[in-house]
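Heads up: the structure comes next, in structure tokens.
With one protein chain held back, the other chains of the complex are shown just where they sit.
Going by the order they are written in, the chains are A, B and C; count residues from 1 in each one.
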Amino acid sequence: MLYLYEGSLDVPTILKEWYEAEATSNYGAFIPFVGTVRDEEGIEGLSFDIYEPILNSWFEAWAQKAKERGAIIKMAHSRGDVMNHESSYIAAVFSPKRRVALEFIEEFVEDFKASAPIWKYDLIGGKRVYALDRSTAMQGSGILGAKG
Amino acid sequence: MLYLYEGSLDVPTILKEWYEAEATSNYGAFIPFVGTVRDEEGIEGLSFDIYEPILNSWFEAWAQKAKERGAIIKMAHSRGDVMNHESSYIAAVFSPKRRVALEFIEEFVEDFKASAPIWKYDLIGGKRVYALDRSTAMQGSGILGAKG
Amino acid sequence: MVTVEFLGPIQKQPLRLEITNLNQLASILQQDEELAKWLGNSAVAVNDTLVSSLDTQLKSGDKISLLPPVCGG
Partner (left out) sequence: MVTVEFLGPIQKQPLRLEITNLNQLASILQQDEELAKWLGNSAVAVNDTLVSSLDTQLKSGDKISLLPPVCGG
């Protein structure tokens, strides 16, 4: 399941809800990954744009991969502004055994960073500044730049 | 920090406490690993013995490794009986960046399984049956069995 | 008629164009100086599916999206 929120995430409540929702599903391992905004380089926070149609299909493909390995994934992400020390991202895997969960959370988070259609901005002096230097061109990028 | 509890862990409360304790420590990544007892092979639950002096020194060595990488670790484990679908283990890493956290949680959990002085028993018909087949001999095991 | 939309940090209003493939779109967008810095690093989706070839055919009503470099989390 994929959950999008306006502003920062209430991490304890989300983790509690996810844990309790699978309390009797017989998964032996539960690994959440929580991303929190770091106070660095003078930013006040971060801000996010999300393109939901492609995020949904990207997430569905991962949900299917999880299913094939007997696991499930859940993800929460913020839209808009998230201030320093607040959290903007939670991904979690549940699986019967620990190995699948440990491998899956890593693969999922790394692909999320490279492929999820989400754009990040630094909040500086109340303005959004696109974080180009920390962003990754999606696979297949640049085809429109090739001279015909 | 290492926390030992009698019986099952209150996972939502522990995760909330750990998350809030580091809320302003400026860690960008927080990854807990939660282990839950699976209902399988007719067991009613698991039971654990812990040898605390060596667990403490093993944990301290990992806390030092974490510190060298700018991270911190926390761990909670149950003593005694933990019934099916209850949780007995939480390990968590906080680090500035995601890569260290993803690598560290995996290394830590795998070494925990191989090295932490904790013994597991299946609860079957109310009795403790040592889970020898799922247990791992600690490094250096067997020296007393060698014929002199 | 197809619609072209620009996502995230690309500050540009949607376009409506009479084109039948992405080669034509490339030719048109390459004339737009504002877009020069985005074409080389943006991915392209047709009807919300990412595509990897300029030979992709378009039909009336299609929605084309430009997705600049991403950074979730």
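In the analysis below, contacts are C-beta pairs under 8 Å (C-beta built on N, C-alpha and C of every residue); 3 or more make two chains touch, one makes a residue touch a chain.
Predicted, not measured: the structure shown is a model, and the values here were computed from it.
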Touched by the hidden chain, restricted to displayed chains: B
Interface with the undisplayed chain - residues on chain B: 35, 48-51, 53-54, 57, 77, 88-89, 109, 112-121, 130-132, 134-148
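Assume only the chains that are shown with their structure count from here on.
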Chain centre separation in whole Å, for chain C relative to chain A (CA means): 25
Interchain centroid distance [CA atoms averaged], chain A/chain B, Å: 26
Rounded Å distance, chain B centre to chain C centre (Cα mean): 50
Contacts with 2+ other chains: residues of chain B: 98
Junction residues of chain C, two or more chains touched: 73
